[in-house]
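Sharing a structure with you now.
Heads up, one of the protein chains got dropped from this complex, but the rest are sitting where they should.
Here is chain A:
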Amino acid sequence: MNSGQRIVAVAGKELRQLSRDSVTFGMVVMIPLIQLLLFGYAINTMVRDIPVAIVDLSGSVAARVIAEQVRVTQVVEIVATYNTPAEAEAAIIAGDIRATLVLPHDLPQRLAGGETAGQWLVDGSDTMVGSALLALRSMPLKLEAGTPPGAYSARHPTFEVALFFNPERRSEVNVVPGLTAIILTMTMILFTSAALVREREQGNMELLITTPIHPLELMIGKLIPYVFVGIVQITIILGLGRLIFDVPLHGRFIDLAIITLAFIGASLTLGLLISTLARTQMQAMQMTVFILLPSILLSGFMFPYDAMPTLAQYISELLPATHFIRLIRGVYLRGAQASQLLPDILWLLGFTALMLVIATKRFRKTLD
């Protein structure tokens, strides 16, 4: 009898405290509400509008007809045309396009002979994108009004598909580099978001702000140790990825280091900004989760960026993880160099600087 009363007392107290922590209370409602709407709309396992290029070596009418028929499948969106397969490959490595359709010189003869019309060169580093393009392998071609669809057999598919970077379509190859983005997002933001809040909660802050320390000195000093934490973590993930899952580094180590540091910087400073917003470590943790969920689901880690609706892509572009996933897949799987991936690198560096400035501006050496 007494026991029931005590349980009710504890539950009532807990509820009262929860309702007085406006951030926590807000998160209770906001996390399911916003994130469900966001992901419900954004997550689309049906891959569409993959950006591709056409390399037409034949210059024939048939090539234009084929390009049009490929376009109307809506699986791909033709965003560029290149003159040589080499140019198209470079664009794939740089991440500008996901695949290119190469139509050979003798295209009209091949079509007449019922042979394979052309070849898709596909970036296989995202397995879902790879699968979607593989489906084009046996798409029917209708060359002239009235003629029946080409009779292509398994021996002569419509297109050949060459999956670059991950020919066996192993999901580990796709997942391991992407996982670095998720794990670093989680730990980097979590560590720093609690950093200033902890000093405030434990009372250290009041002493610290009566010293001549400049907010920027405090911020940078707080971040430096976590840069090393981040480096240790990424070394573990990629090291194990190599040893256990056999995911080798195709790019150069220096490029990997550059993009990783840019991403660590962006995540740490984002955590720092949260640290100036949250009043308690509990709030800091919830804000971290609020960032982490879209970083997992909208960054291209689980579902292809190309398959998302435009609005979701805008949100995705705001997340450091999105840019890093592009970068690390580029460097790690496609062997891209930092110079080919400048937009995403500059975005991360700009984000880092912006977050640091806002966090420093928000941090006041007063208790007002």
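Following the convention adopted for this analysis, a contact is a pair of C-beta atoms (placed from the backbone, for glycine too) under 8 Å apart; a residue touches a chain by one contact, two chains touch by 3 or more; residues count from 1.
Definition applied: contacts and distances are computed from a predicted model.
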Quick one: find the hidden chain's UniProt protein name among "PepSY domain-containing protein", "cytochrome-c oxidase", "ABC transporter ATP-binding protein" or "NADH-quinone oxidoreductase subunit J". "ABC transporter ATP-binding protein"
Touching the hidden chain in the complete assembly: which of A:4, A:40 or A:203 does that? A:203
Please pick, from A:2, A:211 or A:310, the residue that touches the omitted chain in the full complex. A:211
Quick one: say which of A:72, A:243 or A:367 touches the chain that got left out. A:367
Even though one chain is hidden, which residues of chain A still touch it in the full complex? 202-213, 365-368
